[in-house]
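Left out: one protein chain. Kept in place: all the others.
Going in written order, the chains are labelled A, B and C, and every chain counts its residues from 1.
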Amino acid sequence: MSIPVALQPATVSAKARPARRLTGFMPIIALAVLVAALTVADPGFLTQRSLTAASRTAAPLIVLAAGATLVVLCGGIDLSIAALASLSTVLLALWLPDLGGLATPVVVLVATVIGAVQGTAHVLLRIPSFIVTLGGLSILSAVALVVSGAGTVRVVDDSAVKWLDLYVGGYVPMSFAVAVVVVALIALVLRVTPLHSWISATGYSESAARLAGTPVDLVKVGAFCVSGACAGLAAVMLVSRQFSGGPTMADNLLLPAVAAIVVGGTAITGGHGSVWRSLAGALVVTLLRVGLPIVGVPSAYEQILYGVIIVVAVALTLDRSRVSIIK
Amino acid sequence: SEQAAGGNDAAAEGACQPSDVRLVGQVRNESNPYEASWLAGGDAYAKSVGLTQERLTYDGDSTKQQEQISQLLAGDTKCLVMNVLPNGDSDTAPIVKGADQAGAYLVTQWNKPADLDPADHRTWVSHITYNGVESGQQIGDALATAIGGNGGIIALQGILDTAAAKDRFAGLEASLKKNTGVKLLDQQAANFSRAEALTVTKTLLTKHGEHVKGIWAANDDMALGALEALQQQGLAGKVAVVGIDAVPDAVKAVQGGTMTATVSSDGAWQGGIGLAIGYCVATGKLAVKDIAAANRAFFAEQFLITKDNAADFVSPKTNPADFECANVFNRVAGPLT
Amino acid sequence: MTVTAGVTAAPRRRTRRGAAFRDAGPPVALVVIFGIFAALSPQFRSVDNVQNIVDAAAVLAVVTCGITFVLMMGSIDLSAAGVMGAAALTVSLLVANNRNDNDFGLLGILVAVLLGCAFGCLSGLALVLLKVPSFMATLGVSAVGLGVATLLFAGVQPNISDTMLKGWAIERFLGFSYLTWIAAACVLVGWLVQRYTRLGRYAFAIGGAEEVLTLSGVRVKPYKIAVFALAGAFYGLGGVMVTSQLGAGLVQAGDGYDFSAITAAVVGGTLLTGGRGGVLHSAVGVLLVMVLTNGLVQVGVSPYWQGGVEGLIVVAAVAAAVIPQRRRNQVVK
């Protein structure tokens, strides 16, 4: 059968590609614009020390956001990441004296298991992830409060987590390097294995994915595991820079982490997005959190600006050709 | 390699021109009266030495506080003076470490782990707090007296994982040991919040009914919330209420008799004194090594405010003389215990 | 031109309408949980305490009423905290207070509600014009609201002396505070809007199949904005009610209401994916949540554990409610 439908791929590449590429770079562009704006507001802002500090600051947020991105890509949401990270700081602080260097992998493992439990509850009981993880949030907070005796657990000997506070090549904070490696690792695994297909299919259309034999439930539980593991790792970073663990230490990172994911341009409805986007998003959010007050924006205006800029940033970065209906 | 952030050398201590000094005050937010008065106090002090205070607020978010501090310390730290309210005990150590490395002068207030001591540090000049055990006990005693030494009370705790909440409650327990006629019917956390205190109090009032003769609150905000609850239940004036902080509304309530007692924490003074101590050291008018050990970490004077003396505290007046370098330790009530 | 039907009217087939079995879960859960607490604690089942629970539910009920319309569309709204804060400060500075000489009474309250409405409009506009997902748009608006509230706060706590507004929290009618009656009125109005107005039915329809509305020539965007505006008005009123309760305008007036309201709505049977549930469902959800918070205190669960136990019960309640509806290839996000 011959049908003269114009199929020259040339038309496709000429028109669609550059636009697509541009939306792919939007998170980076947003980041650059923000740095430029902050530098204009305070020329002293754009120094190597300042950027080093900002990247160190961003590390735990990057890790948290990267993990939760997988859950979002699957079409769900994980509201427990910050509470889980707080609990993990407590556990790490409690276990460091006995376990030393082993405490880090053990805490990450425990966080992974907690992620797995929530994921399993979500897929088996068919409760929306929003509710499971909201419940998880309160339960984990309660546990953290109780095991910590409702107080800070000091880390007297921090030698086992000190490595995270070193600098690579004198300038790059180790925690930031680790965060980038984590993001790269997740991205690489997704890229070279069928996982990427599975996750996107689950996020775009769970029922189609399931009927195509995609292990939807496993994929989702897996995403929650990674999300949990990342919360654990973020906790290690927090302990290394805070010299203590606390039952509410990371609690306030929840909304910034979700904001980082969305600002990166990942669709909150699932399917489209990437961990790299979340990395850029986390940097944008960090700069907003610390940059605005440091360049001298007064507290009340800071919040107003934060709200406006973050909405505008999302307006820039979201690739609408991939998401038909925005809810 | 070790650290990217550079620091000042110790030799530079006290070598700052007064006009080069950078004054920074950091509190949780500008949306409660206590902390707003703190920042106002800081502004007033800065103005008195011809400078301006940079205000930082972190929304009660520990991570955000750390992030702001490290960004601040990544800038120009040569003559930096910071007067900081750490969000919780755990937040003090990294702030101290960062300031030390950057050579910034630091005064902290309220929260500090017991085993962390300014005396072991170079640029952490001082830590100021109020004796929570003492104030918790003072208002506990006042409450016991108000209900005639006999009857049930309920307690509203602050944010459970802060030293302020724990110390004050420990003070209440000490008071209860003394006042054997007073019975603690119930205790709930209301997180230093007026709104939460309102609902919790209403629930506790229905739970314990007539037995509630007094309400002990770990700060004034909660005490004011409890007052509203009493008013809504038609119990205003029939149940004694005590708090801590001496926020204007509470002092007025004490004056008017709806509240029994509160304890002064002088926000405006706290906002000024931290900057003053740092400024004096930075400009060389005060040498860290000359500061008495007892003044490196101290309880500031506090006063129990009851109907008798409430008038004196309605508008707390800070005296500029308090901030002169010779007087900065005038309000020391004693070393930390 | 109309042509009269060539076919005579067929006798109507009857379809069962009214409350469906799937809606029974939350009310049953409410009764069960109430029963358990009542058995465990005599104070819990006292008339005073039941009044207390209902009174305490008033603000949450109003906020949840608003959020329900947004959830019905399949969107989400996290702006309650900021909008309530801004409304609280606004109203406390407009009625008789200790900061200025204003004494606008009801007018001040109206302005605060309209301010909430305006914030809702902002969220809707960001969603519809900038195509920013509501999760983010409303988070941004919440931050703006808190900023505005902080500006208005300006360091000195505004206390209200307006007797009417203060009276709302104190005066009682048939045993319940005026605030409770206001909340009941809100639920009634919300229910009428949901059932008898185009706005309400379209909100419901947008959650069911937004693209179909477009195909039918309905311009969806104005309705989306209007729904957010309506929700904003409810939050504004919520902020006013908190101010009445506390006797003061607090920037933190709306703290935590965003997530509690979503929890209450979902516990009541409103789906986060939209297209199901409603104001009455949410009212049940609100009562359930309030019974839980109150009951846990009454039976003496340690404050350390209260949040955790509440979270566990909420998850269990939702799980129990979805069991009858479980299907194999069902999508749960």
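Things to note:
Here is the rule we use: contacts are C-beta pairs under 8 Å (C-beta built on N, C-alpha and C of every residue); 3 or more make two chains touch, one makes a residue touch a chain.
Definition applied: contacts and distances are computed from a predicted model.
A chain of this complex does not appear here, and its UniProt-recorded name among "Diguanylate cyclase", "Cytochrome c oxidase subunit 3", "Ribose transport system ATP-binding protein" or "Amino acid/amide ABC transporter membrane protein 2, HAAT family" is "Ribose transport system ATP-binding protein".
The shown chains contacted by the absent chain are A, C, with contact judged over the whole complex. Of C:F69, C:W191 or C:F204, it is C:F204 that touches the chain left out of the display. Shown as candidates are A:S200, A:Q303 or A:T317; the residue that touches the absent chain is A:S200. Of the listed residues A:A36, A:V168, A:L211 or A:I325, the one in contact with the hidden chain in the full complex is A:L211. In the full complex, chain A touches the omitted chain through residues 1-9, 11-12, 15-16, 192-194, 197-198, 200-201, 204-205, 207-215, 217, 271-272, 322. Listed here are the chain C residues that touch the chain not shown: 1-3, 5-15, 17, 195-199, 201, 204-205, 207-209, 211-218, 275-276, 328-329.
Criterion: only the chains that are shown with their structure count from here on.
Considering the contact criterion stated above, the chains in touch with chain A and with chain B alike are C.
The chain pair A-C and the chain pair B-C differ in C-beta contact count, and the higher one is A-C. Per-chain CA centroids place chain B at a distance of 36 Å from chain C.
In this assembly, the C-alpha centroid of chain A lies 30 Å from the C-alpha centroid of chain C.
Looking at chain A, residues 145, 150, 299-300, 302 sit in touch with two or more other chains. Within chain C, contacts with two or more other chains are made by residues 146, 150, 304.
Within the complex, the chain A residues that touch chain C are 75-76, 121-123, 125-132, 134-143, 145-146, 150, 206-207, 210-211, 255, 258-259, 262-263, 267-270, 299-308, 310-312, 314-315, 318, 320, 324-327.
Those residues of chain B whose C-beta lies close enough to touch chain A in the complex are 1-6, 29-30, 54-57, 59-64, 66-68, 70-76, 88-91, 93-94, 97, 113, 115, 160-161, 166.
Across the interface of their complex, chain B is touched by residues 44-45, 47-50, 52-54, 56-57, 60, 145, 148, 150-154, 156, 166-167, 169-171, 173, 238, 241-250, 252-253, 286, 289-291, 293-294, 296, 298-300, 302 of chain A.
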